[in-house]
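A protein chain is absent from this complex, but the other protein chains hold their places.
The first chain written gets the first letter, and so on, giving A, B and C; residue counts start at 1 in each chain.
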Amino acid sequence: MTTKTHVQTTINGEPVDFLCEPRQSLLECLRDVIGLTGTKEGCNDGNCGACTVNIDGRIVTSCLVLGVEAQGASIETIEGIADGTNLHPIQLAFLEGAALQCGICTPGFIVATKALLEKNPDPTEHEIRFWLANNLCRCTGYDKIVRAVQEAAKKMQEA
Amino acid sequence: MTTKDYDRNVVLSTQNDFKVVGTRPVRHDGVDKVTGRAIYGADYDASGLLHGKILRSPHAHAKILSIDTSKAEALDGVQAVVTAADFPETADKTMELGEDETKLRDLRGNILAKDKVLYVGHAIAGVAASNPHVAEEALSLIEIKYEVLPSVMTTDEAMADGAPILHEDQTTEELGNDSGIVSNVAKHFQHIKGDVAEGFKQAEVIVEREYNTVTVHQGYIAPHNGTAFWSADGRLHIWCETQGSFVVRDSLADLLDIPVSMIRVTPTEIGGGFGGKIPIYVEPVAALLSKKTGTPVKIVMSRKETFEGSGPTPGSKIKIKVGATSDGKITAAHAWMAMEAGAYAGSPVGAAAQCVFAAYDLENGLIDGFDVVVNKPKTAAYRAPGSPNAAFGFEQALNELAEKLGMDPIDLRLKNVATEGTRRVDGPVFQRIGAKEVLEAMREHPHYQSEKKSGSGRGVAIGFWFNIGFDSACNIALNKDGTVNLTEGSTDIGGSRTSIAMQAAEVLGISAEDVRPSVVDTDTVGFTAVTGGSRTTFATGWAAYEAAQDVKKQCIERAASIWDVNAENLQMEDGVISSKSDSELKMTLKELGAQLSDTGGGITGRASVKPRGVGGSFCGNIVDLSIDEETGKITIERFTAIQDAGKAIHPSYVEGQMQGGSAQGIGWALNEEYFMNDEGRMTNSSLLDYRMPTALDLPMIDTVIVEVANPGHPFGVRGVGEANIVPPTPAIANAVYDSSGNRITQLPMSPVAILEAFKS
Amino acid sequence: MLPTIPYVRLRLHLNGIIDIKYDFFSVRTDNQGGSLLKWIDYQAPESVADAVKILADSNGNARPLAGGTDLIVQLRVKDPRVNAETVVDIKKIPELNQMDYDKSGGLTIGAAVPLHLIYNNPDVIKHFPAIIDSASLIGGTPIQGRATLGGNLCNGAPSGDSIPNLVAHNVVATVAGPNGTREIPVEDVCTGPRQTSIDSNELLVSLYFPNPGDGFGANYIRFIPRNEMDIAVAGAGVSVKISDGKFVDGRVCLASVAPKPILVEGSSKALIGQPVSDEAIQKAAEAARDAASPISDMRGTAEYRKHLCEVLTRRALNTAVERAGGK
Partner (left out) sequence: MALVFIPSQMQALTNGQARVEVEGTNVKQIIENLDKLHSGFINRLLDEGNLKPSISIAVDGDIITMGLIEKVHPNSEVHFLPAISGGN
């Protein structure tokens, strides 16, 4: 029985290799092994969306992915959304829209929103709410989050 | 950069002569939170960190006969195991937990059970290991023998004759009097105003009904967590998500019997609280494990542990009787309320009693409250604790009364509304309050004026919550470039550090961005009570106001000595110190800052306050909904929240509080509940089955901020964090009635419950 | 003191009638179950043969891993029915990742194809649009990035949202084992809660949707208290085939109201040969209600669930008829 597996990935555009046990989720690997703690744990069973990351162009809850499954994958986390010190329009929209209170769900929402707007640049309110239904927020009542997503969509289309 | 001011969020301002207060700057901690850089409790790491896990009771009520930890200790990778026996023996005493008080013995018993377990999920032992998987494996190797006892899960069961008793030494307390009767009723109190019997005699219309609510959870997204490092020098360091770092510190000092000064608590960013992160759970266990291992130990609860092992808000039974004359004047009202405290005394029934009639000027009122222990987790505060339960009853009864009287429900409320000078049923007299203004804003709101959609129902209700004062401290240091650094001790859950900084900025005449606020550890700022009770922007904001006044005074004095003039001749406005008589004498804060070191040293302002003049806040809701008659499912179509903020320091975050409280209230109304099975076990302890609203379950939530200045605060602030969760459950129940003609008297109004009600 | 008003429990005192003979999801009954994965071995074979060999060599202690959205949760809570020591990642096997629309008008979907690829597939959208009903409501968006129809079927939950839909589409499962491959009609796959007729040494390779021909329409709907992110209280997957204004075929399969998804013969009987009418649909819906044998649990009472079967079947049939061009 090997104890640890060598996993080669690309994270936020940079090659990252790590060692992990098969029982460690990608979420545990990101947080405890690699030190990217921006991806949060709220439930560990795929129902809160705080651990949402993008793997090979599609969003997943990283608590329901084994670290070893990430071999060869390209992963985007909240730490990779901004371009250096230039915030992404979605991040700006969340800031200017006061779309966060405690902020623990924010990384998951931003990663999920980015995937939405890449697929659907001009979503309706219903499409936004549907796409984000797997991301729970307990502070905001979603109002300002939905508006921030609408604002970001507008800004990104104008750009 | 400022935050958005949306059309559907209205501020009815009364005072606009501020430069910073009332504006919408981007929050200081925002960038860290949108980039994933902010460090929350579970993110904390330290050299040599061990991971702790907690073994919990599978029984709702049982004697612990024996605990054998030897096999767990022998497991490879396990570093230490602790149980209640590792706590030092200390005499019992009552502890102030900011706004809650509890017996030290109860707190200790809740953190690690000693002789008895009192609920499923009750912590019994802690394990520290090299990784969390090993720690969890070790839990299954701890052998415990139990003698299972019968349990009680509701106030009815607990108050019944011959009910199993949780605490053999608990007798009913009646306002300072020990009844001497061993009972699950920890406390009974009564408030009386006037003559209720006479009042009901005068009534021409009477409504009388019983309402029931069940246990619900705050549902913060970040589970409880804490890291402890008990250093070889005897100092205990804690990093945790808490609503009150000083409460954590002082509780640990009592539990562990060490001096307060030997403990430093560093509050991390906090992933939601809503009252649930006032009590401590894992921190003492991590501390005991760290003492044994000499290394830092981190414990993070799972979601299931968060449901079963933290503090939800209680289920309750509320009986309401209210009578009025035919012109709508309420002649008498009686509220009988029993609330589940959970495993140890201390339900929010006392607060519920002070809220239930708060919006109304009653000549005759009677309130009975019972604090009842049951075999469920010890309840904790949850946003206006107790008040939503009470309002679910009384605010429905009022609508029933209005219907019988043929009155508009808002008109009925306005006819009886409490104003400045109204004596509450619990005794004290209201100072200036905004209940009337909130009701008037509701009546005039386009939502209330609009035609209902065909088939929709509309409901209204209002709710009340206090502000509390309590201790807050703040330090402000002037920098060489005229900016300031502000340190404070109120952990920031929803943007409060910015609303606090804005109050200092207003005094100093500088921008919010030129004040850099930090929430610091317990070594670094004076005692500050919990972030709770709608007090943070009010009280810590006041401390910031006072500390800024201190800075301002010192700046003027320093300028006076630089110019060699009398300080009384100087003033400071918009960040510029100037002479009242000599227009040549002018100096900006930046210019002063640059000279500080050469003119006597730095300037630091400080303040510790315990303010009075606390105002209360009222919030009203208008809700439109439709019901699928075949499935019983409710769709919220339109929702408006209207709340008195006194003065909204940062309107965007006041709106955020209102929208968030509304969403929690809607969840409470529609689907949230602890499903308990026959063994007293919660069967839905996941975020899949504990159904909090998703983005798809809610409409936009429109807001109106009413500003009836609180005369007790320098800027007129009223705390806004809580009252907004109070009206949604009765407003929705009133809308269900409007839509269907069915009165729902039990929460939640889930689809199955609605259909059952329609049938009967 | 007020007189006590009788306290009528709307939920019929659920405490007293919960009877977990079988559950509809991973109800966590073991408090020591924990929240982290125990030790597992991980294998990622690149051919069906290799995968089958690993499964066969594991004496029933291995589980195929596709999206993992059920399996990983079950392993975490130490569900005794899913006591795997080895997980076999099947996503590196090419044929399990394929989607083929063939000349006969049938569609093959590999067992490891995630839902988001299914509902974005042009052939699915054009020829089998009703599959999207299920594929777009299992979990939320990030779950659909991983979860598969194959996994939903093999998990064998009575509440599986795609199974009634597969049954309604007459789908046939292709399963590979040590002795070669075999085909099983989907309605024969689930045998009980979390139990299937696929052996522990067998691997689901693909699902075949035969060409339903003209006049076909299908629909899956479920009832949940929230609008997303929930386990079906009840679900109905239906299909109809209409010719000359008459039902020439009709299938109704229910979720969450029995130990396994149930194909309701009575509903088919009520439809086939009848003119398309509200009356026929209502009879089929009532047959569905009568066929359901739900339990009362935290998701709803038995009575409520039976009632929902009627409502959902009626609504789903109406949509299916519309899609078939019958209305």
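By our rule, a residue touches a chain if its C-beta (ideal position, glycine included) is under 8 Å from a C-beta of that chain, and two chains touch if they have at least 3 such contacts.
The structure displayed is predicted, hence computed values, not measured ones.
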*Could you tell me which of the visible chains the hidden chain touches?*
B
*Looking at B:32, B:45 or B:173, which makes contact with the chain not pictured?*
B:173
_Which of B:144, B:185, B:278 or B:627 contacts the chain that the document leaves out_ = B:278
_Selected residue (touches chain absent from view) among B:453, B:586, B:610 or B:759_ = B:610
_Sole residue of B:20, B:134 or B:351 that reaches the chain not shown, by the stated touch rule_ = B:351
*Check the options B:212, B:534 or B:729 and report the residue that touches the missing chain.*
B:534
*Looking beyond the chains shown, say which of B:189, B:448 or B:758 touches the absent one.*
B:189
_subunit B residues that touch the omitted chain in the full complex_ = 94, 96, 98-101, 173-177, 187, 189-192, 243, 273-275, 278, 346-348, 350-351, 353-354, 369, 381-386, 426-431, 468-469, 530, 532-535, 610, 612-614, 721-722
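Basically, only the chains that are shown with their structure count from here on.
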*Just curious, how far off is subunit B from subunit A if you go by their C-alpha centres, in Å?*
29
*For subunit B and subunit C, what's the span in angstrom between their mean Cα positions?*
42
*For subunit B, what residues touch not just one other chain but two or more?*
133, 302-303, 686, 688, 693-694, 696
_Residue numbers of subunit A (touch at least two other chains)_ = 21, 23-24, 44-45, 47, 130, 132-135
_Complex contacts: residues of subunit A adjacent to subunit C_ = 1, 5, 21-25, 44-47, 49, 52, 55, 58-61, 63-66, 68-69, 71, 112, 115-116, 130-135
*Tell me, which parts of subunit C touch subunit A in their complex?*
35-42, 44, 65, 67-69, 72-73, 76, 87, 89, 91, 114, 116, 139-143, 145-146, 227-229
*What residues on subunit A touch subunit B, complex-wise?*
21, 23-24, 31, 35-45, 47-48, 50, 77-79, 81-82, 87, 91, 94-98, 100-107, 110, 125-126, 128-130, 132-147, 151
